[in-house]
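Before I ask anything, let me first share the structure, which is written out below as structure tokens.
One protein chain is absent from this view; the other protein chains keep their places.
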């Protein structure tokens, strides 16, 4: 990864010029996602109403859309924002939470995919199902391993011309040609709600820093999360004590420590 | 309690086969409730839109409905979900937050009660008012003691054929015939917002494990909360430090420690 933009380089850029990140995310994730962005150094804004989501998307540096607690009104706001992001050349990230669970969700994700997300981030069950495969997912937690989703991710990336990230114990990122695995994190991360949703927002923050390099931006965001998650595990006794240590670790993480501890491997 | 299913036995079952719990709860509770379920070992999903709430309720192991931040659209989702839960034989829990405060809330709770909740959980002011008594409640915090609500709870349980739980300093649970008190917890619990709402979701998780035994499931959930609350009080200096210790304590609580420390008494 070092021959291109290292995660640390992107993190330094993010902090030097904090991007305004337009997040349309779910009610569970709102607070922790905003705190994750602030800790990392970005400026989050949660704006969802159809009356203003398009106008705001054109102002922001990037947009993230997460369907976790979907409703018809919010879907209209998501579509308005995605259209505006596309028209103004801003990168946007799609997080298709449990899209396989109901017909309403499947239809919503189909419409959002047609609007051309720059990056798609999901867990293994979500990515497998999104590529037309048979996943074991029911609710919002993945029941499949990341390695089972790698081919689905490559397929999705090629069909949609997007960077696709599958996150789990070891993350996988591909743009259809290049592919890497990102190691790190800790056992408590899946036990804290909405950390995956928060990661989607952080991917948006890095994409705002490097709008022309969504693959590098995605890898940098995942690496930042993975290293901060490892650091935060020190002293944590459970999901509660991990959660606030994670925000401290994100805020304290510097570019040098990130690049020294990142574990990204070609896949 | 030991002659039937002990709380520890149910907690072990919950962790061996994590139930998918469909929660329609309020905006204040969303994050902490999801974290409580994850810490305990269950898999939460927040799904409220009328377009999908019914479809999702049929997939989940149990449903919980909380009217804390009610609106017309959400009420339609709640009704769709409650109907679907009833039709598919899934247990569901009603949390009638501050239902006495406005006409809109009273009408909503009347409609939800007609759909036949399996379990009702509230504070003393809510349960007294629900049984037609005169409570001192105004906002969401109880202004009556649990002991004042015991007769109201017995009446409600008989009229609706439901298990009723009144939670406070000492909890009270009845199915109209049996009745127990659950001791435990600590002084900080009422100072952390939405812990009662989170408990409603945890009752749903245990009900999914034992759908045919809602009384035992409710007692097990309350006992789990009470013991984890006691353990978490060690080292806590206020509501902030209690809150994350509580999640750690829930995650660390094992079946043996639960059954050894539970204080459930016939009432």
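Note that the chains are named A and B in the order they appear, and that numbering of residues resets to 1 at the start of each chain.
In this section, contacts are C-beta pairs under 8 Å (C-beta built on N, C-alpha and C of every residue); 3 or more make two chains touch, one makes a residue touch a chain.
Every value quoted in this text rests on a predicted model; they were computed, and no experiment measured them.
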Hidden partner chain, touching residue among A:83, A:115, A:159 or A:251: A:251
Interface with the unshown chain - residue positions in chain B: 26-32, 68-73, 98, 101-105, 138-141, 190-194, 237-241, 243-244
Contact footprint on chain A, counting only the chain that is left out: 20, 27, 30-31, 34-35, 38-39, 43-49, 51-52, 55-56, 59-60, 73, 243-252
